[in-house]
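Before we start, here is the structure in question, set down as structure tokens.
A single protein chain has been omitted; all remaining protein chains appear in their positions.
For reference, chains read A, B and C in written order, and residue numbers begin at 1 within each chain.
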Amino acid sequence: MDDLYREIIIDRYKNPIYRGSVNPHDIAFEDDNPLCGDHIRIEVRVNENGIVEQAAFDGHGCAISQAAADLLMETIIGKTIEEVKQITKDDILDMLGLELGPVRLKCALLSLKVLKAGVYGLGEATDDLVE
Amino acid sequence: MDDLYREIIIDRYKNPIYRGSVNPHDIAFEDDNPLCGDHIRIEVRVNENGIVEQAAFDGHGCAISQAAADLLMETIIGKTIEEVKQITKDDILDMLGLELGPVRLKCALLSLKVLKAGVYGLGEATDDLVE
Amino acid sequence: METRTNTLDVKKIRQDFPILQREVHPGVPLVYLDSTATSQKPAQVIDAMDRYYRYTNANIHRGIHVLAEESTADYEAARQKVAQFIGAESPRQVIFTRNTTESINLVAYSWGRRHLNKGDVIILTEMEHHSNLVPWQMLAQERELRLEFIPVTEDGLLDLTAYPALLDFKPRMVAFTQMSNVLGTINPAKDMIALAHQAGAITLVDAAQSAPHLPVDVQDLDADFFAFSAHKMCGPTGIGVLYGKKELLESMPPFLGGGDMIKRVQLRSFAPNELPHKFEAGTPSIAEAIGLGAAVDYLTEIGMDKVESHEKEIIAYALERLEEIPGVKVFGPEAAKKGGVASFTLSSIHPHDVSQILDRHGIAIRAGHHCAMPLHEKFGLPATARASFYLYSTREEVDKLADSLYEVRKIFGM
Partner (left out) sequence: METRTNTLDVKKIRQDFPILQREVHPGVPLVYLDSTATSQKPAQVIDAMDRYYRYTNANIHRGIHVLAEESTADYEAARQKVAQFIGAESPRQVIFTRNTTESINLVAYSWGRRHLNKGDVIILTEMEHHSNLVPWQMLAQERELRLEFIPVTEDGLLDLTAYPALLDFKPRMVAFTQMSNVLGTINPAKDMIALAHQAGAITLVDAAQSAPHLPVDVQDLDADFFAFSAHKMCGPTGIGVLYGKKELLESMPPFLGGGDMIKRVQLRSFAPNELPHKFEAGTPSIAEAIGLGAAVDYLTEIGMDKVESHEKEIIAYALERLEEIPGVKVFGPEAAKKGGVASFTLSSIHPHDVSQILDRHGIAIRAGHHCAMPLHEKFGLPATARASFYLYSTREEVDKLADSLYEVRKIFGM
């Protein structure tokens, strides 16, 4: 079995738990990876204490980008917005259990980039957000 | 003694025979080599039989360009305009007794280029004229 | 690798390419199927540049010392070789740029901004690489021009039945690729140019994929402009070519200003130099031109007709092997109408995942939109996987590709 395609990735890709939408939501953002057309939309509901109550993603793309999004949603539920802002590239890689080259890194980090742009209320998702 | 600076070149450079002007003249043209600022003006008088009666050059530049101009003037006197049109790059190199790299070639051929542009009545002297 | 066609000695050719000896993972040799993105380089090309830097390096055109003279001669000899390779009348019509992209931009900036005005029409095609779209979009936006597109059919050909109606718009420019980098489609450039000329248009051929893979002849095509990149034809990065008809190039204002492109400079004005120098500002890519010259020598000695027929054979075999795999869909026309490019999808598996898994088997293909987003949009796909071939590609490599695609299916539980 190919290292990079650990069971969790194929599994989360084929059977995502957090694919869908959150209605009503407080934060929503979407963007894509122009290199490959991967697209991610994220919706998040935050309760009065600033804690993520519900989160979901939608979109399409490679197994890594979609699995990363699913795992990221799982991670942020129950976290404060401040804690969400602290999530780094390395956290994503740890979740995936992977080392990735620069191109695949963009796949893996697309959901984090979208999430952060939404959380910070930015008009645009830029690579700086996940460096 | 340096091969390239054969006596004839230094001699013609220091004591040119055909430096000056021709008054009245039938053909006059001038141009320079933008690479090094060499400048040559040539004046030619042609008699009723189409034969070059008098020719002179003026200008400034390196020993090779100035010696070549002087030798070229000597060559064309007594020739018909048709014969002048036939003069080639190799004729100049033979006169100088030299092999030259591409940059010095431009020095050596500047006077021929100017002469040909004048003889053909062109507005501009281009490298094609001496290839 | 035991491959021989009746025309090319591929085994021998492969020995010229040092990288083909590489293992990309321990025990896993490289299977390079990404030549459409960039080709590999034979030792002959690498060594020519190496020798230049070790032995003759100097700035050109202005120096009198031996190194400068040798460098100038080598640089201009490369221009002469390129002129011959594409059938140009004169080396003065060969302008060295960085790549195809800069060549096309040069035309859009210099020719386009001189000649095109509000309402003028430019015809492109739906299968263009971004390099032959964006420069015209920028120009169109600035000058309020109209862009029109020859459509692409379901089977990946240009729909030339639509061309005459577009020519009725009296376009000023028709710019199109001679070979698609996604579909492999070889377009009938000569006929398209003749029709464009009848309609009074100037033509630009994007030859980024054709010049490396087919015999080309700019005079036979009657192309007005012709652009390609060294790095796709066994040459180095950092150098490309723009060929243009002499009257056109002469009528155009300079593009970049600086050293070498001038004849004379005063504080507030300058007079431009003659062709080709007028369009080569500053210190050019000297070592790279010499590398391109060596690449042209290499390809010429092998023979472009042989390169073409070898690729024809490989792509035919590749299509046969790919299409037998359940879930594989190859885009573009049948083998007879295309060069050595196979873009495909495998069921719903994302091309990135396909490429990543193939990479574990040493197989380098490309996944993405291949700089042709509008074409992918047309086919309703964000991305495809693309295997592409060159003179060093073998049937054994095609087999490895096919076998590994079965592996991909397995990993995804198919």
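Assume contacts are C-beta pairs under 8 Å (C-beta built on N, C-alpha and C of every residue); 3 or more make two chains touch, one makes a residue touch a chain.
Everything numeric in this text was worked out from a predicted model, so none of it was measured.
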Visible chains that the absent chain touches, using the contact criterion stated earlier: A, B, C
Listed residues C:Leu8, C:Ile86, C:Ile186 or C:Ile363, member touching the removed chain: C:Ile363
From C:Ile286, C:Val328, C:Ala342 or C:Ala402, residue that would touch the chain that is not displayed: C:Ile286
Contacts of chain A with the absent chain, listed as residue ranges: 32, 34-35, 101-104, 126-127
In chain C, positions touching the absent partner: 18-19, 22, 24-25, 30, 32, 34, 37-38, 40-41, 43, 45-46, 49-50, 53-59, 62-68, 98-102, 104-105, 108-109, 124, 126, 129-131, 133-135, 137-138, 140, 147, 149, 229, 231, 236-240, 254, 256-262, 264-270, 281-288, 352, 355-356, 358-359, 363-368, 370-371, 373-374, 377
Contacts of chain B with the absent chain, listed as residue ranges: 1-5, 10, 14, 35-39, 60-65, 104, 107
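Rule of thumb we're sticking to: only the chains that are shown with their structure count from here on.
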Whole-Å gap separating chain A and chain B, where each centre is the average of the chain's CA atoms: 76
Inter-chain centre distance, chain B versus chain C - centres from mean C-alpha coordinates, in Å: 45
For chain A paired with chain C, centre-to-centre distance based on mean C-alpha positions, whole Å: 37
Junction residues of chain B - those touching two or more other chains: none
Touching two or more other chains - residue numbers and ranges from chain C: none
